[in-house]
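Some chains omitted; the rest stay in position.
Chain lettering (A and B) follows the sequence in which the chains are written, and residue indices restart at 1 in each chain.
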Amino acid sequence: MDFGYASSQQALRQEVRDFIAENMTQDVVEEVHGRGEDGRGPLMNDLFKKIGERGWLGISWPKEYGGQGGDRLTQYLVEEEFARVGLSVGGGGSGAPAIMAAGTQEQKDYYIPRIIKGEISFAQGFTEPSGGADLASLQCRAVEDGDEFVINGQKIYTSSAHVSTHLYLMARTDPEAPKHRGISIFLLPMDTPGITVRPLWTIQNDPPAPEGTTYGTPRTNETFYENVRIPKSSLLGELNMGWYVGAMGLNLDRVGASRYLISVRRDEDIVNLAKSDSSEYLNIRNNPTVRDKVAEMWIEAQVCRLMTWRSMSIVESGGNFTYEGSAEKVWAPEHGLRATEAYAQMLGPYGQLLNTSANNVESGLFAHNLLGAFQSGINHGSVQIMRDQVARRGLGLPRG
Amino acid sequence: MDVLLSENEEMIRNLAREFLEGECPTSLVRDMEKDELGYSQDMWKKVASELGWTALSLPEQYGGLGEPLQFLGLIFEEVGRHMAPVPLLSTMVSALTIARDGSEAMKSDILPQVASGDLILTYSFQETDPRLIESAVQTTATADGGDFVLNGKKLFVDNFNQADKLIVTAKTGKGLTLFLVDTGSAGISTEKEVPTAKDKQFAVIFDNVKVSADSVIGEIDKGWTTAEYMLDLGAVFYASQMCGAARKDFEMGLEYSKNRVAFGRPIGAFQSVAHMLADAVMYIDGGELLTREAIWKMDQDQPYQVEVSQAKAFCNDKLQHVTVYSQMIHGGMGFMMEFDIHLWYRRVASWSMRMGSTFEHRARVAQGILDTPGNVELGMIQALPA
């Protein structure tokens, strides 16, 4: 057992913090939250390239692909620092781990170094309007036609489609097969002809998010595919085995800092707010009942952290998850909800005031958070599905 | 004892529901969120002068219908259910406060205008320290000849921009005094607050605002009990609105769970979803029973403060869960501007933070049961300590 950081890790943490303080400027944040169709835009792209130049996107990736061959824990530590300001730098999203695991040599050689440099980023085209949490029921079709696949269909919540260079798309390739066995995954450039991206604005869009964080990006997308033609080399892994490739990617995606930090950032915020001299009027520090609640939430947050540390320890030791990744995905979002509700009551009427409001607290951070708190219990599989996985895969309970 | 609605009560409720189902589509609710004024003048005219909501529970001698508050509580459930953009709550809390403690002249002047829908009112109490206790009031009213001069800042004032007059609680020499002040008085300025509910709230700043002595409600320096009544009305009617809103929100989640298919069956067939919905209906029922009991006690002239706090604390705590369940059942849709479900979510959340937090109301319940003489018994009368 070792519950500490190495001093080299502490030093790296400080280095990352200094980088963020210098580069994560308000104009970057505003670009992310901009209402236009241009989304992340040039400033953020530059920032990602700078992060790539430092090698921080590839710490734990093999050297032959441009990574540093380092350990996953150090990678995690860097992710954690970026996650604090709302940036996900987990190695290019769920695309990269799946490409490493299932890609051809060509695919690895092409994508991994570019992901590590911050040049390529993937949007994830999984969910469809009719499917929701039941991913495997997807309808989007990919039909073989000579050397190509032709894709037709629709995806929803394609969250960074407007700012990504590439798409990581799940489509049905065999409509006759059982639903999990007729799905394939494709890698394609976002600018492939036939793709239309339509913005969907979330309720965190109005008014815009508080300053200093990109957490709660207010835009997601619907994406439409009309006779999108891509070469057969776009297929990732075996034909019709995409469900298993995708599930593996999702599982790996579940490990990491950003999932956990989204749910516990407010715990640090409320404590630090309560400690600030100017917050006496909020009656947090001087109210024993509120203090008890703050402590309760803080302890839960520690459990979130420790569950994440456990997952990282398992990955680092080369072990396999049974339920630990899913457990994180139950515990952290549900904690986030409990904390959100608790802090709303602590702040009383201040808790409802948004960023554009007079007299708000911390730029309306807590109110803004409240608008999206339930969301982390839905993304990437609802907490109930994750709980099923703990029970079925972790505890070996039979299916109902 | 019969905790169900009587025929009369059902009629009141159904009339309000039918009216709002017809006249208050979510498109209107959305429009009013963006509207600068923020309420439908047309609807206000109808509910006040045609349906008689503002007259309903005011005394008959001042143009009211003299019906119990219980009826008004049912109206607020419907207002919450439909998120009706009308300044009914702030007007009625203020008017009922005047009806209780205002001077004869004030009542004769103000209440008939409220009853007819010609006067919109609001009330203010909370300041920088937002607790609902006497000592948190820092706004001062200084005697100046026969008049008073107000200085200070009130926060979280509902509908100030819609109101003709507002009640101001201020420190006078030896206690608290309530004043009824024209919203257009010289020296008043505002700051716009934007709550997640996106209904209208303001901070109101008083800079040497002159008010005459006849604008005092109740006795000078002895306003705390009047203020408590006002705050209790606010708390319990907000609880009514929350119950109405949460029930509609739940019904939408329930409906969706019956139709949305995942993994080959309606998601409501999954025990985890079914149990979420079962919990939701029990939370709503519990909140509704507590709220209705509190209002009933007000009607009976029995002690009601513990009951009001029970209701608001429970609604704050549990109805937020209800709306979260509905959001989760709706999946990503719940998070999208273009679908309606968030309209209720944002309001229940916001209202749960108004007129006393769960912590504050529980502290008051604790006073009622722990700091009074004699043993307690569930279902028996429980007053706050003097």
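Here are some notes:
Definition applied: contacts are C-beta pairs under 8 Å (C-beta built on N, C-alpha and C of every residue); 3 or more make two chains touch, one makes a residue touch a chain.
Every value quoted in this text rests on a predicted model; they were computed, and no experiment measured them.
Summed over the full structure file, the protein chains occur with the copy numbers A x2, B x2.
Convention: only the chains that are shown with their structure count from here on.
Chain centres here are Cα averages; for chain A and chain B they lie 39 Å apart. Interface of chain A with chain B (complex): residues 127, 131-134, 137, 156-157, 200-207, 220, 281, 283, 287, 289-290, 293, 337, 341, 344-360, 367, 370-375, 377-378, 382-384, 387-388, 400. For chain B in complex with chain A, the residues that touch the partner chain are 126, 128-131, 155-156, 191-197, 203, 260-263, 270-273, 316-317, 320-321, 324, 327-328, 331-332, 334-338, 342, 346, 349-350, 352-354, 356-360, 362-363.
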